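Written below as structure tokens is the structure these notes are about.
For this depiction, one protein chain was excluded, whereas all remaining protein chains were kept in their positions.
Showing subunit A:
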Amino acid sequence: MSNKLINWFRFASPQAFYPLAGRMIPWFWALAAVFGIAGLYVGFLVAPTDAQQGEGYRIIFLHVPASWMSMFIYLVMAFWAGLGLAFNFRLSGMMATALAPTGALFTFLSLWTGALWGKPMWGTWWVWDARLTSELILLFLYVGFIALQSAIDDPRRADKAGAILALVGVVNIPIIYFSVKWWNTLHQGSSVSLTKSPSMAMTMLLGMLLCALACWMYAIAVALMRVRTIMLERERHTEWVREELGMKAKEQ
């Protein structure tokens, strides 16, 4: 037990985590590719055409995973940020910083694919539906986090300030979601609703899950790549980074 604990804390140091992340990245890329190809194959070639929505529904194979990831990544980001704030791990702050752009990207993708889906299905690019609105606000929260971190020059202060913002955001997300929902039901009498058709074909669900796994693996791979870059940048004065970079220069 104690042995395990020591092992875990060892990887909290950037020096130990850097090579580990480097070894994991190709695996996550490979998994992302496998799941992605399988998901797209199921989504485009196996899954039947929807009775009501025709071929247009197939965008959900990107839309739904992107929405899931956008919310999940914010939680993970806040988790790392909180861990960093509580235990003062350098790596946690770096992870939170590395996750934010990917989360923002998924939020944007989710909004965009939603608009592309909405045009043929609802006849409009955008409705002030509760889910769409809260996804938009989530994008604002991501942008605020990234903007705050990039405005502060000292990385330690940037990490801590970002951590407080992420935690405040996490507490606020349910409040924002429910207020938007109530606002929406008050304002919109006879508008479209996002409630899904009663049952989803098994193959559709399978395709969606495979795509979600692909997005997940992609997010991990990209976050690890970004965190490696951040590590090198922040620890550039240390011995191990010089060694690492020196070795690479010789290899090339």
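Here is the rule we go by: a residue touches a chain if its C-beta (ideal position, glycine included) is under 8 Å from a C-beta of that chain, and two chains touch if they have at least 3 such contacts; residues count from 1.
The rule is simple: contacts and distances are computed from a predicted model.
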Protein name, per the UniProt record, of whichever chain is missing from view ("Heme exporter protein B", "NAD(P)/FAD-dependent oxidoreductase", "ABC transporter" or "Hydrogenase"): "Heme exporter protein B"
Selected residue (touches chain absent from view) among A:L105, A:M121, A:L167 or A:L232: A:L167
Selected residue (touches chain absent from view) among A:F87, A:W125 or A:W182: A:W182
Contact residue for the chain not shown (choose from A:I73, A:L141 or A:M204): A:L141
Residue ranges of subunit A at the interface with the undisplayed chain: 137, 140-141, 143-144, 147-148, 151-153, 157, 160-161, 164-165, 167-169, 171-172, 175-176, 179-180, 182-183, 186
